[in-house]
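Okay, handing you the structure first.
Every protein chain of the complex appears in place save one, which is left out.
Labels for the chains are A and B, by order of writing; each one numbers its residues from 1.
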Amino acid sequence: MAQTDLNVVTTQKQRLRKTTFQNIQPYLLCVPSFVVPVFIVGAFFLGVYYSLTDFDLRYGIRNYVGLGNYIRLFTEDRAFWGSVWTTIRYALACLIIQIPLGLAVSLALDKVGAFGRIGRSLILAPLVIPPVVAALMWKIMMGPTQGILNYMLMGVGLPPVDWLGDATMALYSLVIVDVWIYTPFVILVMSAGLQSLPKTPYEAAAVDGASPLFTFWKLTLPMMRPFILIVLIFRALDALRIFDTIYATTKGGPMKVTTTLTIMGFENSFRWSKLGMGMACMIIAWFLCFVVSKRLVRLMPK
Amino acid sequence: MNPAESYRTGIPWGKILSLILLVIYLAFALIPILWMVGMSLKNPLDVMAIPPKVIFEPTLENYARLFLGTQYSQREVARTDFPRALLNTFIIAGGATLLSVIAGTLTAYALARLRFSGREDIAFIILTFRFAPELTIILPLYVVYRTLHLYNTYIGLILIYQMISLPLLVWVIRGYFEAIPYDSEQAALVDGYSWWGAFRKICLPLAAPGIAATSVIAFIFCWNNFTFGLLLGARETQTLTVATSGFISYEQVLWGQMAAASVVTIIPVLIFAFLVQRWLVRGLTFGAVKG
Partner (left out) sequence: MAKIVLKDLWKVYGGEVEAVKGINLTIEDGEFFCFLGPSGCGKTSTMRMIAGIEEISAGQIYIDDVVVNKLPPAKRDIAMAFETYALYPPLTVWENLAFPMQVRGMPRDQIEKEVQRVARLLDLTDVLDRKPAHLSGGQQQRVSLGRAIARPAKAYLFDEPLSHVDSKARLRMRGEIKRLQETLKTTCIYVTHDQLEALALGDRIMVMNFGEIQQVGTPEEIYNQPRNLFVADFIGEPPFNFFDGVILADGEHLSFKSEEAGFSVPLPDHVREKVAHKTGQPVKLGIRPMFISPSLTETPDSHIRGSVYVFEDLGENGVLTAEVDGNLVRVMTDPYFAGKLDDPVWLTLNTDMVHIFDPESGLNLLFAR
């Protein structure tokens, strides 16, 4: 990927010193892309400001309270640490299931041979539909009495499960939804990775007498590292930011078991109109994502 | 693939297990969608049946109600104007994608070809938008939008949707530009074209398929978005995702229509995804993985 110096070429061609246009040209080109994000960054700082107030949507800004919201959250609010823990638990559970499952399916695909365009699209379907719709689908299927899942369970003699209503089960039901939606992403990336691996070392391994397991452990897995990392980064960050699916299904319940930081921020802002507090939650959520993304992106191969 | 296996005499356990796994997984992936489609074709009694009916007589009632506005339930709360939501989503997602393509392609070119200080920093900043929780930005914007009267407008939504489509387009298209050998452009420059001419005649045509595919992917992301439409839009600018979720409310749950709404929401996306599935890896990973 040769980086080129367009400026040098045109300068040589014109035999002039760099014109002002050429100096600012790159920045000019970037301007359209920045008008919008500037807007967004502005909103971010505005949000930080709000988090330092006790802004109530019903009355407008009241007072500047400094870190008061944050202190309340960290010390008094019982739900806060619960939601932090819930957010982390959710992300971990998603990662632990999706990545090995996705890897296994992509290995299976590789072994069985390509699936063709249609097959691939079928596997990808859960990924490309709106997460909200996916969540609604599962909500239908997870209905306690009318849901098809319980129907199937009872059909084989197992007791029905209150998927979304049971306090211990609810979060994991949501994890199932997340697995359903996002495992295809893992599969897609892993398959691309597997296909990009060189083939001849595998011939050498066959001649050297390595068993499939030995080959996988010593060759395939290390060579897949960059792809596993990419998937890890994207999935970890997506899981930490999750909102759509939870809102559409449990809205944080039952009894706050599925309340993540993002849900908490939302509730504070719109249910209780306490935007200041809600923003504090969101800034903390943002900070969590920022820290995790910085550390993970450092590992990312480029 | 592994040559060591072409000699396995007897039962190919590896292949059988792989096939079983794939079948189970495919069933897992597709059954919910199929169930949803089925539900959209059920009449209201079948929809509520306990135990759930697997065999039933299909009807297009739900779709009719969606598009013609009549509702079955006693409480005729026309909470959603579905055809309007369909139109809105096309306008918003389409407009946002278009805007991002124009702005993003130019930026991508600058990042790919021109050398200037702060280049990698700018690229990284654009990327970080993708990793922040959406609500962190939406909540303050909610206030801003209401003040600026951008709330519930197409323009307002198209602008904010840039947060979704722009980083994607910039990063991936940058990758496509970088892959074009510089020699062709150089030849054009020597022939007397300005950088803009070289850009138009060389870079754009060569990267066009990738740009088109990535635009479709960006469109899909915009189409699928929920929170922006939920918080920054209202009845007039309601998006499909919000409309669909509106069928579940505290008063009633119109499963059948919700299912039909879901099906309508996902069909365009599935079609688009099928068309560009070759490019999906690049688009989904922001070009971090080639191909």
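In the analysis below, a residue touches a chain if its C-beta (ideal position, glycine included) is under 8 Å from a C-beta of that chain, and two chains touch if they have at least 3 such contacts.
These numbers were taken from a predicted model, which means no experiment stands behind them.
In the complete complex, the hidden chain is touched by one of A:71, A:96, A:167 or A:207, namely A:207. Interface note: of A:223, A:257 or A:297, the residue touching the hidden chain in the full complex is A:223.
Considering the complete assembly, chain A touches the hidden chain via residues 198, 200-201, 203-211, 214, 218-219, 222-223, 225.
Following the convention adopted for this analysis, only the chains that are shown with their structure count from here on.
Chain geometry summary: the mean Cα position of chain A and that of chain B are 15 Å apart. Per the touch definition, chain A reaches chain B in the complex via residues 1-7, 9-10, 13, 25-27, 29-30, 32-33, 35-37, 39-40, 43-44, 46-47, 50, 55, 101, 104-105, 107-112, 117, 120-134, 136-141, 145-148, 151, 154, 180, 184-185, 188-189, 192-193, 196, 199, 202-203, 205-206, 210, 212, 215, 227, 230, 234, 237, 240-241, 243-244, 247-248, 261-262, 265-266, 269-270, 275, 278-279, 282-283, 285-286, 289-290, 293, 300, 302.
Residues of chain B that touch chain A in their complex: 1-5, 14-15, 17-19, 21-22, 25-26, 28-30, 32-33, 35-36, 39, 48-52, 54, 99, 102-104, 106-107, 109-111, 113-116, 119, 122, 125-126, 128-129, 131-137, 139-144, 159-160, 162-163, 166, 170, 178-179, 181-182, 185-186, 189-190, 195, 220, 223-227, 231, 240-241, 244-245, 248, 255, 258-259, 262, 265-266, 269-270, 272-274, 277, 280-281, 284-285, 288-291.
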